[in-house]
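Scroll down for the structure; my scribbles are underneath it.
Note that one protein chain of the assembly has been removed; the remaining protein chains are unaltered in position.
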Amino acid sequence: MTTSGSGNPPATANRSEKEKSLKHLARDNSDYVILLVVSLFLLTVPIWADYVSTFIMDAMIEAGIFAIVVIGLNLLFGYAGQISLGHAAFVGIGAYTTALLCTRITGFPTWFALILGGLLAGLIGLVIGIPVLRLKGHYLALATLAFGLIFTELLKTQNSVSNQSNGGIGGIPNFSIFGLTLKSKIMSSTGYYLLIWIIALLVVLFTINLIRSRVGRGLRALHSSEIAADTMGVNTRNYKVKVFVISAVLAGLCGGLWALSSGRIEASMFDLRYSILFVTMVVIGGMGNIWGGMMGAIALTFITKILELQIPQWIPNRPSWLADPGNIAVVLYGLLLILFMLFLPKGITFGLSRLGTFSKQGGSRVKDRLRAIRYRGG
Amino acid sequence: MFRKFDRDQRITIAIFAAIAVVVLVLALSIKKSAGFNTILLGLFYGCQYSLIAMGLSIIYSSTRVINFAQGELSVLGGAFFLTFVQRASVPMLLAFILAVLVVASIGALFERAAIHPLKDSSIITMIIMTIGFSIFLRGIIKWVWGANALPVEPFTHGPPLHFLGATVERQSIWVFGFTFLVVIAVYFFFNRTLLGKGMRAAAENPDAANLVGVSPSRSSLIAWTMAAALGAAAGVMFAPKTLVSWDQGVWLGVKGFSAAVLGGLGNVMGAVVGGLTLGVLEFVVLMFIKPEYQNIIALSVLIVVLLLRPQGIIGKTESLTV
Amino acid sequence: MFWKKRGFKLFVVVMVVTTASLLLSAGCKPKKASGAEYKVGVVISTTGPNGPLGTPEQQALTLYEKQLNDNGGINGRPIKFIILDDASDPTKASSAMTDLVKSQNVLAVIGSSGTGTTMPMVDIAQQANVPLEACAAGIKVTTPTPGGPPNKWVFRTPPTDAMAAEKVADYLASGLKVKKVAILYDSNPFGSSGNEVLKALLPTKDMEIVSDQSYETKATDMTPQLNNVKGTDAQALIVWGTNPAPSAIAKNMKQMGMTIPFVGSHGIANMTFVEQAGDAANGAVFPAGRMAIPESIPEGTEWRDVVDKFRADFKAEYGSEPNTFAGHGWDAGVIIANALKISGEDRSKLRDEIENTKDFAAVDGVFNYSTKDHNGLNADDLIMVKVVNGQWQWLKY
Partner (left out) sequence: MADDIILEIDNITKMFGGLAALKDVEFSVSRGEIKAVIGPNGAGKTTLFDVLTGVQRSTSGRVFLKDIDITRTKPHRITELGMARTFQTVKLFEGMTALENAMVGCHSWTKRGFISNGLVLLWALAEERRIYQHAFEVLKDVGLGTRAAELGTNLPYGQMRMLEMARALASKPEILLLDEPAAGLNPYETGELSSLLLKVRESGVTILIVEHDMGLVMDISDEVVVLDYGEVIARGTPAEVQNDPRVIEAYLGIEA
C-alpha cells in the first residue's frame, strides 16, 4: 500500500519524532504530488511524442483507455480481494450503449451517451454483482468468466443489435462537447489523447482519495480478513458490491471512449482475451497499488504494440521463429504472470519503487518476498 | 463420490433424472433415429468434457485450485500425438502413450515449479497462476504447431457403423470404450487403492492428510500429473475428430468447468455425469433451438448451477458461499 | 519533502518506464521518404482464422516486390511493401493501418484478407484519404449501401460474395438444374451475410430453399443439421462457410451416405479444405477464380499469359501451386504499381489512376474499375471447381 504503512520509524526514536511520523502517516500527500507531476509530464507528451514516433500517441491513447478499466479492476482485485474474469463485457456494454445511441439517434450528444454507457454498465454490474458476489474465490472467477463469454456469444448471435455480419457498428461520431468536436484519431491524436488521459487521471485522483479514506481502509480490512472486518463494523457484502459496480462503471466509461475514438466496434473487441489482458495488466502493474493499474496498462500496451507493429517494420524479413511477433507477446505475458506471482506478487510498480531502497536495507528484497507470500496466505 | 446420499441430494438427483428422461423421450419421439443419433453425438462430446472435468475435479479436490490451463493441456496432448504420428511416424498406440506421458510430466513440472511453492497463498494468486500457464501454453502451441487447424488420422479407418438408424464413426467407438476404461480406472484408484483413498481422505480433511500417510504435497503432485494425463488423453482421442488447433483450449476449458461444476467441483465421478449431461444438453439445444445457442446454454448452466447449487447436482449440501 | 518518500521513487519509475519505451520506439522513427522508394502498406491476416488466406497473399506480394524491383521498379524507383499481420483481429488491423498511414505515411494500403478485418481499414482509408486495395470479398467493403455509390478510396481485387453467390446460383439453376436446395451456413459474419445474399438470390432463379440452417463456427460435427436436410427433399446442399467446418460437413455427409451434391462457397477455395476433408472432399463443388484452372482461360489471351507466368514464377519461388488468394494479393500489388507509374507520389492522383484501371489483365481477371464500380470483376471471372480425387477440376456446364 502506498498510502501509508510505508515509513516504519525505529522503535527507539523519541516522542516528538513519533508525532511527526504520525502526522506524515495521517496526511501522507506523496500520492498527490506524484499525481501532479505525472499529470504535468503526460500533458507534455503530445508536444514531443510525434518527433520520436507517431506510434507513441496512438499507443498512449489505447493505454489510457485501458488504464481506466484496469484502475477499476485494481480496486476490485487489489483492495477488495474479489476477482473478475469478465470485465471486458462491461467494457462492451459501455461501448455498445454509446455506439448505438450515437448512431441510431442522429445528433445524440456524445458526451451524454458516454455517461449513459458508464451508468448502464454500472447498473448491470449491480444486477450481476448482487448474486454473484455471494460466491467466493474460484466460484466467483468462474461465474464472471461465464458472464463475459455469454456477452460475446450474445453479440455474435444478436445481429440486429451488433451488426456483426457486416463488420460491427461503424460510423460512430467523434466525441464532441460544448460545440467543439474532436478530430478523429487518424487525423490528429492530440484531442483524444487529452480527453482520455484527463479522464484517466481524474479516475486516479478519485481512487487515491477513496483508498486513503475510511472506505479504503474498510476494503483493505475486508481483503485481509472478512470476518474481522465485518465484526469491526465494515458492511462487507455492501462494500464488495459497491466496488464491483464502480469497476463496472469505469469499464463502461472505457468502452464508450474506445467506441468513440475508434469509430467502429465489433464483438471481438470485448471477448475473453481482453478480460484476461486486463487481469494481466493489474497483476503486472501491481495489485493493491494505486499506480499499478496505470503502470500495467502503459507497460503492456507498449510491449504489445512494439512487438506487433514495430518489430515487423524494423525486421521486414524475419526468421521463421519470429514470423509472428504478436504471439511472442502472448507467450511473454503467460510467463510474466507466473513469474510475477512467484517472485514479485506486488507488481512492477512496487518492485521498481523498492529498487532504490534495497541497497539501504540489506536483503530486504528477500524479506519483502517472504512477507508478501505470507500476506497472500489470507 | 457416490454412496449414501442425504435427502437433499436424492431430491435433486430425482428431479434431474426426471428432466433428463423427459428430454430424451422427447428427442427420441420427435426426431426418431435422428434424435438418437444426436444424443449419441452428445454423449460422444460428453466424453471429452468428462475427461477434462475429471482432471479439473481431481486437482480441485486435492489442492483447492482450479486449473484454467486444463483445456490447453488437452490440446497439447493432441498436438504431441500429431507430431509423433506424422513427423516421427511412431505407431499410433505408442504415440498415444508418449503424448500422454509428455503432457503428464509437463503438468507435474508446473505443479512443482509454480503451484507447490505457493501452496498456501490466496485464491487470486492461484487463479492468476494457472491463467498465466494457460496463456503461456496457448502461445507455445501456436508458436510450434502454427496457426492453422491440423488434421489427424483416425485410429482406425473404414466406413462408419450403423445401428438403430444411427451412424457411428469408428473413432467414437474408440472414444466411448476408452473413456469407459479411464473412468473405471480412476474410480478404482480413488476407491480401492491405498494411495487413492488416502488422497480422498486428505481432500475431505486436510488435517487428516498426514494421518493417512499422504502428504498434501505428494497428493497435489499426483493430482496434477493425473489431470494433465487425462486432459492429454482426451486431446489425443478427439484430435482426429476436432483437428488440432491452438485456440481450442479456451472453450475446452470452459466446457470442462461447466461439466465439473455441474457434477460438483471436486467430485470426480460427478464430473463424468456432468460432462455427459452437458454434451447431451448441447446437442438437444442444437436440435430444438439454434446451433448458435449451444455455448450460451452451456455457460448459463454453469452460472445457474453456481448460484443455485454450487455443490453440483450430486454434491452434498455444504455452504460454499458462506 | 516528498522526495524522501516512496512516492517520489514511484514518479521516477514512471519516468524511467516511459523513457525506456520511448527509446525503444525511437528505433522506428520513419526514415523521411528519401524519394528513393514508393512505400505501400500491407495489412493482411497471416495468422489467426484467416491465416490460410493471408499467407499466400503475403507470399505473392513479397514475390511481386522482388520481381518488380529486380526489373528496375517503377520509373526506376523501387517499390516497398511494408507488411503487417493483423492476426485476423479487426482492432489490430485498425491500429496497424493507422501506424502505416501516420508514421510510414505510405501512399496506399493493401488488405485485409477478411471482411471483418477490412471494415475498420475502410473507415481509416475514407477518413485519411488513402487508397485501399482490399483483398476481402465482403460486398460492404466497397459498397456501403446496396446499390449505392462505392467508397471513394476503396477498391478490391477478389470477386465479391455476391458474385460467388451469383455463380453458385447460376450453377445450381443451369448446371445441376435443381429446384429444391438446402443451405447450411456458418453463424459467423462470412456465413450469415452469404446466407442473406443467397436467400434473396435463389428464389429469383425459381429455386426453393427447403432447409436453411446455421452451425457454430467451431463446430466439428454437423450430423444433426444434416439429418434435418436428409429429412427434406433437397436436391443439393449449399455450404457457406470457411475452413475447417465445411470439411467436417463433407466428412459427415460421407459417413451418412448422403449423395446430394455438396456446393461450397469461395471460402473453401484453397487446398486446406482438401487436406482437412481427405477423400470426403471428392465431389465437392465450389466457385473459384479462373486462375485456379488456367485451362479455363482462353488460350492466347493476355490474361492467360499473365496467369501462366504467375503460376510458374510462384511455383519456382515457393515450390507450391498458388491458390486464388495468392492471386488476390498479387493483383492488389500489380494494380497499385501500375497506377503508381503514372500518378507518382500523390495519394489522390494515385486513387484516380487506380479508378482509371481499364481492361487491365491481372491474375484474378481483367479489371475494369470505374467511378461506379470499385470491384473490377464480374461473375464470369469465376468458374465452378470440382474436387476429383484430391485435385481441382474445371467443372464445365
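Going in written order, the chains are labelled A, B and C, and every chain counts its residues from 1.
What we mean here is this: a contact is a pair of C-beta atoms (placed from the backbone, for glycine too) under 8 Å apart; a residue touches a chain by one contact, two chains touch by 3 or more.
Given the structure is predicted, the values throughout are model-derived calculations rather than measurements.
Just so you know, the chain we are not showing touches A across the whole complex. One of A:Ala221, A:Met294 or A:Leu309 touches the chain omitted from the figure, and that residue is A:Ala221.
The missing chain lies against subunit A, touching residues 1, 4-5, 7-9, 11, 15, 18, 21-22, 25-26, 206-207, 209-210, 213-218, 220-221, 224-225, 227-237, 242, 246, 288, 375, 378.
Convention: only the chains that are shown with their structure count from here on.
Which two chains touch most often is answered by the contact tally, and the pair is A-C.
Rounded to whole angstrom units, the spacing between the C-alpha centres of subunit A and subunit C is 36. Look at where the CA atoms of subunit A average out and do the same for subunit B: the two points lie 33 Å apart. Counting partner chains per residue, subunit C has residues 47, 187 touching two or more of them. Residue numbers of subunit B whose C-beta contacts span two or more other chains: 142, 147, 290, 292, 295. Considering their complex, residues 2, 5-18, 21-22, 24-30, 46-47, 82-85, 87, 89-92, 94-96, 98-99, 101-104, 115-116, 118-120, 123-124, 127-128, 138, 140, 187-189, 192-193, 196 of subunit C touch subunit A. Every residue of subunit A that touches subunit C in the complex is listed here, in rising order: 2, 6-7, 28-31, 33-34, 37-38, 41, 52-56, 58-59, 62, 156-157, 159, 164-168, 170-171, 184-187, 262-264, 266, 268-269, 291, 295, 298-299, 302, 305-306, 308-310, 312-314, 316, 323-324, 326-327, 348-349, 352-357.
Listed in rising order, the residues of subunit B touching subunit A in the complex are 60, 64-66, 114, 117-118, 120-125, 127-129, 131-140, 142-143, 147, 250, 254, 257-258, 261, 265, 290, 292-293, 295-296, 299-300, 302-303, 306-307, 310, 320-322.
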